[in-house]
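Starting off with a structure, shown below.
Shown here: the complex without one of its protein chains, the others still in place.
This part shows chain A:
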Amino acid sequence: MEFYLSALVLSLCLGAMSMGVFISMRIFNIPDITTDGSYTLGAAVTALLLVQHWPVYIVVLISMLSGSLAGICTAFIHTKLKIDALLAGILVMTGLYSINLIIMGRSNIPLINLHTLFSYIQIFPHSIYNTLATGIIIIGAFAILLWYILLTDFGIAMRATGNSSSMTRSLGINNNKMKIIGLAMANALTALSGSLVAQYQNFTDINMGIGIVIVGLGSVLIADALRIWFNIVAIGAQIALVIAGSFIFQMVLAVTLSLGVDPNILKLVTALFVLLIVALPRVKNVLKPNE
């Protein structure tokens, strides 16, 4: 049971990144690979400051700011230098690997016996329930905040930017400015995710972000499939589906591991699972072209 609860906690921690990928991919229609770098950046900054005993809420805030800076770099390269968003993300992600190493000073930092966000709630006798409650509160708060932002006039302008750039320009919206703000928000959430995972797992590793974007992508694709299936339009429900997507994704991985699959091929399972989500509707079209 605790194994699955751990997967649930991890899915909540990664839910922040999924919300970030939702912003970049679904709201702005930008394939942002910066995620791999900004996720580790959030964890690296968290490790650096936690071991120096900075207050944890300031640590998380600085981690998110560092992530947003990474997003701004990608957006700046994309919008101002007119370089393809995918390449811009790859460039920043590559650069961040070295920056993260410089921040950490070594490839791995343990965070044992340090005061983290997960140390605050001590209500339940089993620590996993306290951790779970903390995760629900943090991710719930950020989900509600994101929901509110996307419902505001500014949020509507953000959503329109990735949807119809000609329309937004004709309505006085600076698309480039919106993309910069959007990628800053997306990568701040990704860095939050990295920070939470580092605090939950009690260590930061330089390679922890490699391929992590696929987890966010998979969560958003699962959410997309559910959104289309249930014909959901409301933006709040879409955010909830993204978090649910993150949960489903982690549960699939947990079940895979519990079936005795070699952990070394977990990334392959992850990739195949995402491929399955993307390919299923297409396979259906190939098999029954007249439907």
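Worth a mention:
One rule holds in what follows: a residue touches a chain if its C-beta (ideal position, glycine included) is under 8 Å from a C-beta of that chain, and two chains touch if they have at least 3 such contacts; residues count from 1.
Rule of thumb we're sticking to: contacts and distances are computed from a predicted model.
Going by its UniProt record, the hidden chain of the complex is named "Putative ABC transport system ATP-binding protein" among "Putative ABC transport system ATP-binding protein", "Response regulator receiver domain-containing protein", "Protein TolQ" or "Xanthine dehydrogenase family protein subunit M". Residue-wise, the contact with the chain that is not shown comes from A:Ile173, picked out of A:Met19, A:Met93 or A:Ile173. Considering the full assembly, A:Ser164 is the residue among A:Ser164, A:Asn207 or A:Asn285 that touches the omitted chain. Taking the complete complex into account, A:Leu151 is the one of A:Leu114, A:Leu151 or A:Val252 that touches the chain left out. By the touch rule set out above, chain A reaches the unshown chain at residues 148-149, 151-157, 159-160, 163-164, 166-175, 233.
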